[in-house]
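Everything on this sheet refers to the single structure shown next.
Let's look at chain A:
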Amino acid sequence: MQIVQDYYNYWICIALMMVGLYGVIAKTNLVKKAISLGLFQTGILVFYITIAKIEGGTGPVTVSPLAGEPIYSNPLPHALMLTAIVVGVSTLAVAMALIINIREKYGTIDEHDIHRMEHEMQD
Partner candidate 1 sequence: MSHETTVLLAMGVPLAGTALIVALGRWPNLRETATMITALVTFALVASLLPAVMAGQQIEAGLGLSIIPGVPIAFRVEPLGMVYALVATLLWIPNSVYAVGYMRGNQEHHQTRFFACFPVAIASAVGIAFSKNIFTMFLFYEILTFSTVPLVTHKGNSDAMRSGRVYLGVLLTSSVCLQLLAVLWIYSLYRQGDIAGIDFVRGGLFESAVSTGAVTPAVFGLLFFLYIYGLGKAAIMPMHKWLPAAMVAPTPVSAFLHAVAVVKAGVFCVVKIVVYVFGVDTLRATGQSAWLVYAAGGTILIASLIALFQDNLKKRLAYSTISQLSYVVLGAALLTPISIMAATVHIIAHAFGKITLFFAAGSVYVAAHKTQVSQLDGIGRRMPWTMGAFTIGALSMIGVPPLVGFVSKWTLLRGVTEGVALGGSRIEETFALVVIVLSTLLNAGYFLPIVYRAFFRPPSREDEHHPHGESPAPMVFALCTTAGLTVLFFVWPKAVLSLGAAVMEAAT
Partner candidate 2 sequence: MDFVHQHLPALVVALPLVTGLVTAMVGRRGAGWWIAMGSSAAVFALCAQLLANVAGGGSQSVTYLLGNWPIPYGIGLVVDPLNAAVLATVALIGCVVTLYARRSMAQEVPEDRSHFFWALWQFCQVGLLGITITGDAFNFYVLLEISSLSTYTLIAMGKGRDRRALTAAINYLVIGSIGACFYLLGVAYLYMVTGSLNMADIHARLQDIFATWGTDAPVYRKTVIAGFAFIMVGLSLKLALFPLHLWLPNAYTYAPAAVTALLASTATKVGAYGFIRVIYTVVGPDFAWRYLHSDYILMICAMMAILGGSLMAIRQVNVKKLLAYSSIGQIGYIALGIASDNVYGLQAAIIHIFNHALTKGAMFMAVGCVLYRVGGVRLEHLRGLGRKMPLTMAAFTIGGLGLIGVPMTAGFVSKWYLVGGTLERGWMGAAGVVLVGSVLALVYTWRCIESIYFGKREEGAPEVREAPLSMLVPTLLLAVASLYFGMDSRLTSDISAQAAHFLLGVRP
C-alpha cells in the first residue's frame, strides 16, 4: 500500500496512459480512438509535470527578497509541456479532419466496416 501512496502521481500517469493505449487498440470507432490517443498524450504531460514538481516548491518568481531563498519547482518541463499540448491539439485536429473525410468517402467511421470495404477492393 505504501508504494501506491508514495507514488500516487506516477500511478495516475500510468493509469491515464494505459486507459489511452487500451482505447487506441480496442476501440473501433475512429473518434474514440483519437480521443484515446489524446488521453495517452495527457498521461505523458502529467508525467513531465510530476517529475518537475518539488514538494513545497513554488513557481520561479521572486516574491520578496526578504523571504529568503525559496524552493522553486523546475519550470522547464512545464514550459516543454506547453509545446507538447500544442502538438497534441494539432494531432487531434488532423485526426478529426481525416475522420470527417473518411466519413464522407466511406459513409462510416467504424474500423471494422472500413476494413471490410477495403478488403473487397483490389490492390
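Going forward, a residue touches a chain if its C-beta (ideal position, glycine included) is under 8 Å from a C-beta of that chain, and two chains touch if they have at least 3 such contacts; residues count from 1.
The set was built so that all candidates are chains of the complex that A comes from, given by their letters.
Everything numeric in this text was worked out from a predicted model, so none of it was measured.
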item: Pick from 1 or 2, the complex member that touches chain A; value: 2
item: Candidate 2 contact footprint on chain A (complex, rising order); value: 21, 24, 30, 33-34, 37, 40-41, 44, 47-48, 51, 76-77, 80, 83-84, 87, 90-91, 94-95, 97-99, 101-102, 105-106, 114, 118, 121-123
